[in-house]
Every structure is written in structure tokens, then in C-alpha cells.
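Encoded as C-alpha cells, here's the structure I'll be asking about.
Omission of a single protein chain aside, the complex is shown with its protein chains in their original locations.
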Amino acid sequence: MIVDQLILPLLMVLVTLSVGAYIVAVLDRLMAGAFGAPRGGNVWLAPLTRGAWLLTQHANATEAPDWRAWRLAPALYLALAAIGLAVMPWSASLVATDLVTSVVLWGSVEALATVVIFLHGWSANALLTLIGGYRYVALGLSYILISMFVLIGVALPAESLQFTQVVASQEGLWNVLRQPLGLPLFLIVGLGMTFWGPLDLADSTDLAGGTASEVSGPPRLVWDIARAAMLVAFSGVATTAFLGGWLGPWLPGPLWVIVKMLAVLSVLLLLGRWLPRLAPERCVTLMWVVLLPLSFLALVWAGAVALWE
Amino acid sequence: MELVALLLILLIGLGAGLLIQWLPMRHQPMPTWPQRAPFLGGGTPDSHAWSRYHVRYYPMTLLLIAFEMEMMFMYPWAVVFVEKGMMAMMEMGMFLAILSVGIVYAWREGVFKWQ
Amino acid sequence: MTESMNHGIGVDIAFVLLAALAVISGWRVFRTDSMVRASFFLLVSFIAVGAIMILLAAEYLGVAMFFMMAVEMTVMALFMVMFMMNPAGLNPMNMVHQERIAIGAGIAGFVVLGAMALFAAFPERPLPTGLDPVRSLGLEMLGDSMLIFESAGIVLLATMIGVVVLSSHRGRYGAAAEGSMPPGLAPGGDPAGKSEEDEEAGGGHEHHHH
Partner (left out) sequence: MAVNWLRKFASRSAATVFPVLGRQGEAALHRLALTPGIELVDSPRHASVLLVAGEIPADRFEPLRRVHDQLPHPFAVLWFRSEPWPHLEDVTRIDALDALPEALIAAHRELLLGRRDSASRILPDEPPNPWEGLGDFGQGGEGMMGGVPYGRPMAMNMMDDVRDGLTLDSLSFRLGPFYPGLPPGMAAEITLQGDLVQMWSTQLAPYPRALDPVFFAARERPVPIAELELARAHHHLRRLFSALRLAGLEGASLSALRLARELSPGSRLDGLRRRLVRSGFFRLSSLAGGALEAEQARQLGGPAARAAGLDDDLRSQDDGYRRLGFAPVTQSAGDTRARWQQLLAEIEQSLQLARRAERDKACTERMDSIETPRGPWLEQLPQDGSSLLDELMPGLEWGDALATVASLDVAAAERSLGEAPA
């Protein structure tokens, strides 16, 4: 029983975390090549050699950082990604933590991610990192409502706040079709949580790397891994909430989950390479004035469909 | 058992994150003071970066707190929505309509722009 | 955790550890010099309390606590940094004021709550099997408490409008510091909705704050 309920889920989460982060790095390199910014070198080896390089590089320090917070922030971000993977079911029975309120728990992971990213920018006590951290809070506080709306939308037909129930409710029709606005909105949340591509307000080029601009060596490696792992965790949750999780013909459930996660990851990385970085002010306005009303609409739609069924 | 698994996953994630940093950094000496100066492309700051930072989006954060407070009511509502049917729909419609007024008003007053 | 009445020793240990975490991080809030650290110590304290609530089978309220407090403490940190001198505590300072009253109130509160916990006769009411706290919360909101729920909506709307009026510098008709005057009802006419009295004290808006 210990093996079933403790060791197996634990291993699953850890393996997904590390392999997933690696796959994100590989996929992103492939995307970069497709978008005209080839990196050279072996696509499969490059993430690993880069990791090895960061392990050998010395860690930087600033003059008077908040040491504990600075070193804790990347590790906490990684831990949050692990929690995200823990609530995501691989099949009807294979899930690390099948909490009754796992949808809300994922919401709190999103909120806590904002805290951790802010802390990463704040604790270095340097100008560019500070601006990056504060910019991210503007984004983090804006996407959280959108995420709440679309996730409540998927909870309606499931009549539950449990991700396994959410998948079970998609037996007839996946939520991506039943609630067509949900997934696109949720993908934007994903880009925001990992400050990826167009929503990279925290670690942007105009801030010379933003919250990471003063970080080198192992802490930077953990930060990069955590960011990629969070993207994986997000794709897992998106798969669960909108793409029917383990449901699908022919293949076994967990395999379907992997296929769908890869599809979500590809779309996210594609968007990341395709779109320019949003201006922070414009981003906040866009979230509140355009996307929030759209997520209202998504919820009303979801409600109407749930009643009609 | 689930909670134990969740706790373990949290601790292992955190531990791994700290270990990857700590192991290689054990023997590294503290960088020199010039290296520790903040990077400004060769420039220097007058002061520490920590300061009374002017957050340009402060009205938005207050708005969010009010909004989020009521969103927390919606999770339990979602669970009984199908069971209660039209009544739940109407109630939430009313609730959201009230709050939309707040958003529209805030937008008209330019709250989502940098102050 | 629905079988929490016949819980094992593990739950007890978890409770003690979480309670200790909540108290210690709560104490650290007042011992640290950095406003950001203080806010996030408070967040840790709340998270520990939320975890205790989960142990008490209040799964929704516990997780909601994580969620709410993460957002709220972030906003609190923003404002504390904005308005406090020396926000990061680079120079150590005393974060405690009016110690005597605080100590007295703290002890009194502890004694009252402790006495309640020790001497009150708690009813023996095991959780009904199959209780779904989230569902019952939802039913309550759509049942007897509907009026409270809807009035909460109105109160929050009032809050939002109050927030905007008090904090937004940028008015619909231009910046507050420049008068924020609506256009006239007729082209080129006097600003709409402006009383005679305002007109005389027209310079008041341009007052420069220091």
C-alpha cells in the first residue's frame, strides 16, 4: 500500500519534473530553430551541457541581498511546480494527491508563484531585478482572476473541485470543445505563470535578464529548471482540465496524458517564440479589460452548456 | 495518505532545489566587492535598490483584493451549480453583474493604466 | 480525512508541528526588520493555519486560505514597502510599539482562549459519513445565506468604488492633480456638475502636496 500510494506517485512526479524540464528545453531549441534563431550544437545534448556549465560556474552575489530569500526562491518555485504535478491525475486511480479541492489547490499554486517570483526579484537588492519583480506582480495579480474563472468553468459540469472528477466529466465531450474559450484563456495564464515569451515581464531583455540578471551558476540552473518544470506542470493541468486527461481510445491513459501534455507544451513554446513581449501597462489593461470579460463569458457559456446537458 | 504524499513531494522539490545550489557552492569563495556591485552596464547606483518603490498599479491591486474575495464564494457555488440549476445561474448572474459594474467603473477611471 | 474522528497519531504530530510553525513564523513577523520578510512570514503562518484547517476536514477553507493569503500578503508587501521608510530593514529597527499594552492583551487573550479550550464542554458530534464540506457550503450559500451572499456582493462593489475614488490618480476627465473636470454640457460651456462653491475655490485642486 505504501508503494502504491506513496512511492509510485512520488517517483512519477520526480521523473515528470526532470524529464519534462529537459523536454521543454529541447522543444524550445527546436522551436527557436524553426523561428530563425538556431542555436547550433546537438539539440538533445545542449540543455545538458548548459546545465553542466552552470554547475561549474560560480554563483554570483550582490552587495547586501536577502540571502535566504534569494536562495530559497528558485527552490520554492521548483517545489510549487512539483505540487502542480502532484495534483494532476495520470489515470482514474494513478494520482499522487487526489484532494477533494485540487482545483483550488492549483489556484493557490498560481498565487504563490507570484510571491516566489517577486521574492526572486526583490531579494537580490539590485535595480534591474527589482523592476522585474514588481513588473511580474502586475502580471501575476492580473492573470489570477482569469485562471479562477476558467477553472470554475470546468468545475461546473464536474460538480466537483477535484481534477479526477473534472476528467471524468469529459467522458462524452472534452472541455476544449464544450467550452471553446476556456483553453485559449488558460494558455495565456500558463505563459504568465512561467513568464514565458510574450509575458516574460520578469526576466526580460530590456532589464538585462530581469530577476535573473544578477544570478549565475547553480542558483540560475535551479531557476531555469523550475521555470521549465512549472511549464510542464501547467501543461499537465491544462491537459486535465480541458483535454480530457487520460481519456482516449487505443492507448493506455498515462500515455494519452503524455501525448496531450506534449501538444500543450508545443503550443505554448510556439506562442513564446512567435509573439513579442507585451508592454507591462498594456498587458494589465489587456488582462482586465479584454480577457477578464472574455473569461466572464466563458463561465456563462460553461454554465449554460452544463445546464443544457 | 494523500496529504503525506503531497508533503513529501513539497519537501523533495524544495530539498532538491536547495541541494543543487548548495552542493557546488560549498567551496566557492565569496565574490569580490566589485563583482557584487549591481550590473548597470558599467554604471553605478547612488544607493541601495531597496526603497519605497513606487508601484504604478496600486489601485489595481486593491481592486483585485475585493474581486478575489468574492471569487472565493464561487468555488462552492460551482459544485452545486448543476444541482440547483437555473436558480444558481440567476444568483451568480446577479453577483457577477454587480461586480462587473465595479470593473467597468474602474476602467473608465483609468485604473488599469500606470498611475 | 473524513474519518478524522478516529485519526491516527500522524495527524496529532502534524497538528503540533503546524501549530508550532504558525506560532514561530507569527513571532518572526515582529522580529524581522524587512517589510517583505514580515509579510511573507505572516503568509507562512497563515499557510500553516490553512494546513491545520485541512487536517480538521475543512478542505476547502484550508486551501482557500493559501490562495487568499498569497494574494493578500503580496499586496500587503507592496504597500508596506511603498509607505515605510527603510522598507528592507537595512538599518535594524524596532518593529514593536506599545509593548506593555500588547503584552497584556496577548496574555489576556491567551488565557481566555486557553481556558475555553480546556474547560468548555465540546459536544460529541462525529462527522456524518459522506459529508462533503464544499457541497454543503455551496448549498448554504444558495439557501439560507443567500441574502448575506448577495449583500456581500454589494459591499464589495462599494469597496471597489471606494478604492478607485481614493487611490486612482488618473480620473476619467484627466489627472486628479489637474482638476479632473468633466467637459461642459454645451460645447465650450462650464464643466458639468460643478457647483458655484467649487468654482470659487477652484485653485484647491492644484494644491501641491508635500
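Going by the order they are written in, the chains are A, B and C; count residues from 1 in each one.
Please note the rule applied: a residue touches a chain if its C-beta (ideal position, glycine included) is under 8 Å from a C-beta of that chain, and two chains touch if they have at least 3 such contacts.
Treat the numbers as computed from the prediction; the structure is a model and nothing was measured.
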Using the contact definition given at the top, list the shown chains touched by the missing chain. A, B, C
Selected residue (touches chain absent from view) among C:V16, C:M93, C:A108 or C:A158: C:M93
Sole touch to the unshown chain from A:V26, A:L55 or A:A168: residue A:L55
Of B:A5, B:L18, B:A49 or B:L99, which residue touches the hidden chain? B:A49
Under the stated touch rule, tell me which residues of chain B contact the chain that is not displayed. 28, 31-35, 37, 39-56, 114-115
Residues of chain A touching the missing chain are 32, 35-41, 45-46, 48-50, 52-53, 55-60, 63-64, 127, 131, 134-135, 197-198, 200, 204-209, 212-217, 220, 273-282
Residues of chain C (touch criterion as defined above) contacting the omitted chain: 82, 85-86, 90-93, 169-170, 175-177, 208-210
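As a convention for this text, only the chains that are shown with their structure count from here on.
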Linking chains that touch, what shape results: line, ring, star, complete or other? complete
What is the identifier of the chain with the smallest separation between its Cα mean and the overall Cα mean? B
Euclidean distance of C-alpha centroids - chain A vs chain B, Å: 14
Taking each chain's centre as the mean of its CA atoms, how far is chain B from chain C in angstrom? 15
How many angstrom lie between the centres of chain A and chain C, each centre taken as the mean Cα position? 27
Chain A residues counted as touching two or more neighbouring chains: 64, 99, 101, 104, 122, 125, 134, 137, 141, 144, 161
Chain B touches at least 2 other chains through residues 3-4, 48, 50, 53, 55, 61, 64, 67-68, 75, 78-81, 103, 106, 113
Within their complex, chain A touches chain B through residues 5-6, 9-10, 13-14, 17, 55-56, 58-64, 71-72, 74-83, 85-86, 96-99, 101, 103-104, 122, 125-130, 134, 137-138, 141-142, 144-145, 148-149, 152, 155-157, 159-161, 208, 213-214, 217-219, 221-222, 225-226, 280-281, 284-285, 288-289, 292-293, 296, 299-300, 303-304, 306-307
Under the stated contact criterion, what part of chain A meets chain C in this complex? 64, 66, 69, 99-101, 104-105, 107-108, 111-112, 114-115, 118-119, 122-123, 125, 134, 137, 140-141, 144, 161
Interfacial residue positions of chain C with respect to chain B in the complex: 1, 10, 14, 54-55, 60, 64, 67-68, 71-72, 74-75, 78-79, 81-85, 87-88, 90, 132, 134-135, 137-139, 141-142, 146, 149-150, 152-154, 156-157, 159-161, 163-164, 167-172
